[in-house]
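Removed from the display is one protein chain of the complex; every other protein chain stays in position.
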Amino acid sequence: MPEAFSESACGPAPYRTMQPSDSMPDTVAAKLSVQELSAWYGEKQVLIRVSLDIPERQVTAIIGPSGCGKSTLIRCFNRMHELVPAAKHRGSIQLDGEDIYANGVDPVLIRRRIGMVFQKPNPFPMMSIRDNVLAGLRLTSTRRADTDAIVERALQQAALWSEVKDRLGEPGTGLSGGQQQRLCIARALAVEPDVLLMDEPCSALDPIATTRIEDLLTTLRERYTIIIVTHNMQQAARVSQKTAFLLQGELVEFTETDALFTKPKDKRTEDYVTGKFG
Amino acid sequence: MSVVDPPRNSSRISGRPPSRALERAFRGLCLFAALLPVLVLAVLLFDVVRTGLGRIDVQFLTSFPSRRPQTAGILAGAVGSVWLVGLTAAIAVPVGVGTAVYLEEYARRGRLATLIEINISNLAGVPSIIYGLLGLELFVRALSMGRSLLAGALTLALLVLPIIIMATREALRTVPLALREAGLALGATQWQVVRQVVLPMAVPGVLTGSILAISRAIGEAAPLVVLGALTYVDFLPDGVTSPFSALPIQIFNWTSRPQAGFAVNAAAGIIVLMVTLLMLNGAAIITRNRMQKRLGR
Partner (left out) sequence: MAPRQPRRWVRRWGEAVIERGLLGCALVSVVTTAAILVILARQTGEFFSEVSISQFLFDSQWTPLFADKHFGIWPLLAGTFLTSAIAIGVALPFGLLAAVYLGEFATPRVRAILKPTLELLAGVPTLVYGYFALVTLTPLLQRVLPELSGFNALSPGIVMGVMIIPMITSLGEDAISAVPGALREGAYALGAGKLQTVFRVVLPTALSGIAAALVLAVSRAVGETMIVAIAAGQQPRLTLDPQVPVETMTAYIVQVGMGDTPTGTLEYRTIFVVGATLFAITFAANLLSQRLARRFRER
């Protein structure tokens, strides 16, 4: 039994603002560093001592069969895991060398640096396309004068600008599923995060919309550190530089994507990527 | 794509964190709002009990109205209410359950069923005093029932009908379709299935709805005032055609009088009314739980 959980859902005041550590060299490889991360829902353990370093400005894929803990893992990265009642965790996660679970760190500030895109597109129904893009600023009461520029830049980055530039005032829910998902990506990018978490972002989309999002990832990784959870191994192979394979809460293998799919070291990885189970 | 800016090396956290103190204050405000009606009722009950509890004795329970508050009692009102509510239930429960069974088990989706459904939901929103006007014209005058118990009970029955119908339909919907099909497959007719399979399983829901309806009928004063229930009655009803008073009418009358002694009587009457309602609701909850256990749900 774990003896000490860091239950930091509502840590005590005062809140410390994380400062970038000046000593960090510019070429640092690990954007996110995970050490010995375990996670539970109630009594059920879903992650078992996972350790991995996520490289900066690359796409890292997390694969594994349903229920292996992929989603829980990335929900720990932006402290969304703790929103579930009875959710617990132990271990540490560092963003640019700073522990995001340290006492006094406000999860809300972490989430402003680590954006997230969900399985199903979830644009806010009462907001226009434009307001959806700006939602991150509005919801955090961040005042910016250059909202038009922000909207255009975020929509350009999400490769949606040309399709919606003439109807920014229309509701975001009027778009097609693929467009909605790109709108959600734009929404996440508008707050200028460092890291973008994607939880099976294409599972609700058709193949054409999926291709567009995969293409998008290639351009976005020039600027953002991207972590994508997927159950689709071909997708992982197409878009990612590194891949982690999770099985029943354990990190089985984490290496270069090519290596993982062509020369897996672990028998279980080999079985999974060759389709023996999953 | 040229829009991608050169990589930044910013790890500065922008914006203010939301104020946890403000969040906690808001949460407290919300909790206060949720508790406010409960608090008000507690103050109300405390006030009523303090004023009226001492007034409740055998004399109060067994006396007719009087000009002097000390000798007045609730006998006529209480007995009138028992008659009234009994009759109301006897009329409203069968008609309400019948309506619900028709809509859930017999009616095809069509114009008639839609019409009936729209009617019921609209009737549920009609102010109770309008039912008083209906009863006055229809039962008291047109059907020449006079200001009788029967006219009062029929009026209250129409008033509570939507409550019973909605509760019964809810209960009927929870009975699995497979049980109906099993019954029909055994060669039972539709009515046999309804009576022997579906209705027994819906009894807890029907009962809860009926008790809710009765609770509503017990406390209603407005339609009875319009209908012409009496406030000064020195006899007990001897049948459904008898004129009548009712507990809420008696309380209303006492509340409206300026002398302080009558306010005490009103408080005492309210205690009797609230205790009755509490017992009814308690009985409803207990019966429902017991029956649900018996039905294995």
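Per-chain numbering from 1; labels A and B assigned in written order.
Everything below uses one rule, namely that a contact is a pair of C-beta atoms (placed from the backbone, for glycine too) under 8 Å apart; a residue touches a chain by one contact, two chains touch by 3 or more.
Everything quoted here is computed from the prediction, not taken from an experiment.
**Student:** Taking the entire complex into account, which one of B:Leu138, B:Leu184, B:Met201 or B:Leu236 touches the absent chain?
**Tutor:** Of the listed residues, the one touching the omitted chain is B:Leu138.
**Student:** Using the touch definition up top, pick the residue from A:Arg57, A:Lys120 or A:His231 that touches the left-out chain.
**Tutor:** Candidates A:Arg57, A:Lys120 or A:His231; residue touching the omitted chain: A:Lys120.
**Student:** Touch as defined at the start, partner being the missing chain; which of B:Ile129, B:Val240 or B:Met291 qualifies?
**Tutor:** Checking the options B:Ile129, B:Val240 or B:Met291, the one contacting the hidden chain is B:Ile129.
**Student:** Which subunit B residues would touch the chain omitted from the figure, given the whole complex?
**Tutor:** Residue positions of subunit B that touch the missing chain: 15, 17-18, 22-23, 26-27, 29-34, 36-38, 40-41, 43-44, 47-48, 51, 94-99, 101-103, 106-107, 115-116, 119-123, 125-130, 132-134, 136-138, 141, 158, 161-162, 165, 189-191, 212, 215-216, 218-222, 225-228, 231, 248, 251-252, 255-256, 263, 266-267, 270, 273-274, 277, 281.
**Student:** Please give every residue of subunit A in contact with the chain that is not shown.
**Tutor:** Subunit A touches the chain not shown through residues 78, 80, 83, 108-109, 111-112, 115-116, 118, 120, 122-127, 135-136, 138-141, 184, 187-188, 191.
One rule holds in what follows: only the chains that are shown with their structure count from here on.
**Student:** Let me have the rounded angstrom distance from the C-alpha centre of subunit A over to the C-alpha centre of subunit B, please.
**Tutor:** Distance between chain centres: 52 Å.
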